[in-house]
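Here the structure comes first, spelled out in structure tokens, and everything after it is commentary.
Excluded from the complex is one protein chain; the other protein chains are retained at their positions.
And now, chain A:
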Amino acid sequence: MTIQAQMKESSNGASDPSDLTPLCKRLVEMSHDPDTAFNMPASDLQPMRLAAAQELFKLRREQIPALRKRAEEAGIDRIESFDDLVPLLFAHTIYKSYPQELIDKGRWKMMLKWLQTLSAKDVSKVDVEGVKDVDDFIERLWEAGHAVLATSGSSGKVSFLNHTMQDRARKTRHLKHTMGWPFTKATSDRPVFWFGPMKGRNSAVEMGISNEENWGSPGCTYALDERPLLISEVSETAAMRKKLADGTALPDEIDAFEQKQKAKAEASADELLRLIDKLLDMRHQPMFVFALWAQHLAIRDRARERGIPDGDFHLETVLFPAGGIKGLNMPADYREQVTAFYGPVIQIGVYGMTEMAQLMPRCEAKRYHAPPGLILMALDATGQRVLGPKDAVDGKITGRAGFLDLMYEGRWGGLITGDKITMDVAGPCPCGRPGPTVLDTISRFAQTGEEDHIGCAGTIDAYVRGGLPA
């Protein structure tokens, strides 16, 4: 298996041979001047967004079969209002809706056929002759210009999100202008510490590459995992889980697998420590640091071991903490602890997800602002209706986040999420800029009221023990 060297886009400059429709292009490029873009009132933006959505829909429905099908079923011919977008928002699961057998049995032509239903560009001509495994399949797509990102959830099933090389470049450019906003501007002159993988075809890796390009001084990137993140390894774990479940895994095989996992975990722990030490050594320079909250606490603990006091970092260091804490044993005030450790460095935050190209930066008032090219909606709990001012309580609406990202040319950027967001729709943000804004209270839209329910139904997962990461 060969992983190609990362492609740096030569098109990151003036000429943009993209297929972005004119209205979308205009909105997307507004964020290149974020101070103006995030100061535009919704009354100006919304009509432009609606017109752009219609323009985009008209084109994409001809290109993306799944979108066309949705539109036909819902009887949507035009986007006349934001309500018309609701039936056209995909669930994230659509990107992993292929039958697992296609990968297990290496039916790559069928996988292409599946991917085509979600892609704006023609993927049918990708050469899949002799494809060895799923990573190989992904590389063939990249070679043919289809920047497919593979992301694995806890279920082990892999999502495939197609986009184009121009999409990648545009996303990097968007991040360049908005990631540090409103605190600082990205300049390519810092060491970048990326506490995650930097190789592979994954959205986290892509974020790393974009940030390296935007913030990093050449040759000064330090990442956690120098090995490429291989989907086949994820699939290997899923396959092992399946074998454990159906009882075909024999004791020797289970033992070997567990040893391998253990060795990997130990190697990762060593690598993490080395990276932490490197970071601590360079703490008096302005850096760009991405790490998960739990990793930041590990950095803090290591600093204490080394006798490094709190607040001993260069003030121009940009700190980008992220990630969920589900299943981790974290103190309730972990954010405050991390902030206290780094001191008054520049701490940035964004709201976004794998499926979103244009992330929402967090302002001085700790609220998230949507860039002009992102249509963000709060939907009702069932995801069938856009909530409006009449649903507001004290000027705020709480609902399920849905969005249409107007940036993508490679796929449809409409998605309904499982995130519960509260939007202030009443007035300007406390930071002084116009609303609506999203409060820093984002959580998962879990079914409430079901704690401690006991039923007799269950799955084979309850019968699988040991050795496997969740």
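Methods note: a residue touches a chain if its C-beta (ideal position, glycine included) is under 8 Å from a C-beta of that chain, and two chains touch if they have at least 3 such contacts; residues count from 1.
In the analysis below, contacts and distances are computed from a predicted model.
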>> When one chain of this assembly is omitted, its UniProt record names it as which of these: "Putative ArsR family transcriptional regulator", "OB-fold protein", "Fluoride-specific ion channel FluC" or "Long-chain-fatty-acyl-CoA reductase"?
In response: "Long-chain-fatty-acyl-CoA reductase"
>> Going by the contact rule already stated, which one of A:Tyr98, A:Phe137, A:Phe257 or A:Phe313 would touch the omitted chain in the full complex?
In response: A:Tyr98
>> One chain is left out of this view; which of A:Leu27, A:Leu50 or A:Ala66 touches it in the full complex?
In response: A:Ala66
>> Using the touch definition from the top, which of A:Phe90, A:Phe137, A:Phe313 or A:Tyr408 touches the missing chain?
In response: A:Phe90
> Since one chain has been left out of the picture, which residues of chain A touch it in the full complex?
Replying inline: 65-66, 69-70, 73, 90-101, 110, 113-114, 117, 155, 157, 245-247, 381-383, 416, 418, 445, 447-463
